[in-house]
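Of the protein chains in this complex, one is absent; all others appear in place.
Then we have chain A:
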């Protein structure tokens, strides 16, 4: 269970208040207008932003005071997800060993992770020689190796075409199911929430709504989502 206990994030005169619980293994799409604080929320959970007040707990343990790398969260960013000067295998390997020095068996695990995301044999390529989708796959392989219970994705596939994006979301869903991971994914497309097959929460007007099953959310949108989607 991921608990955001009376969390308040402030920046100048901008505020976001969150008080919610996300069951372990849930897949939550985070929707909402830009500037509402979706990325800020994720950054606070991943550890890049101190809370103004409140606590964040995972399985009852407080995590909001630990550094990002010590939190149970693997993050995939919107861009700059890979170091361009390292190969795919080196990038993925950092999820296992932050000093980049892998033992033989660890090297095999990196290969296996790359194979799992469909990049068999492409470990020696640098990001510049990979397509956008393949780069996302390397980041996912790294997340596999990080082996954290929570996977936080900050619109990582927004630059991909619709078909490729669906493919990537399916991959995330499969990986998370295999590993019983909790997924938090920011997206601006409600269709992604449905594709992810979990619930959706809306960030708007300084708060975050309680996650509701994605299908329900779309068939009967609450006012704040209706405002975001417009009449259709």
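FYI, a residue touches a chain if its C-beta (ideal position, glycine included) is under 8 Å from a C-beta of that chain, and two chains touch if they have at least 3 such contacts; residues count from 1.
Note that contacts and distances are computed from a predicted model.
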- Task: Name the absent chain as its UniProt record does, using one of the following: "Thiamine/thiamine pyrophosphate ABC transporter permease ThiP", "Cytochrome c556", "Ring-1,2-phenylacetyl-CoA epoxidase subunit PaaA" or "Acyl carrier protein".
- Result: "Thiamine/thiamine pyrophosphate ABC transporter permease ThiP"
- Task: Return the single residue from A:24, A:70 or A:229 that touches the missing chain.
- Result: A:70
- Note on the structure: Given A:46, A:171 or A:217, the correct residue touching the omitted chain is A:46
- Which residue, A:94, A:153 or A:172, contacts the hidden chain when the whole complex is considered? A:94
- Of the residues A:84, A:161 or A:222, which one touches the chain left out of the display? A:84
- Message: To test your reading of the contact rule: which positions on chain A touch the chain that is missing from view?
- Response: 43, 46-48, 67-70, 73-75, 77, 80-81, 83-86, 94-95, 98-100, 126-128, 142, 146
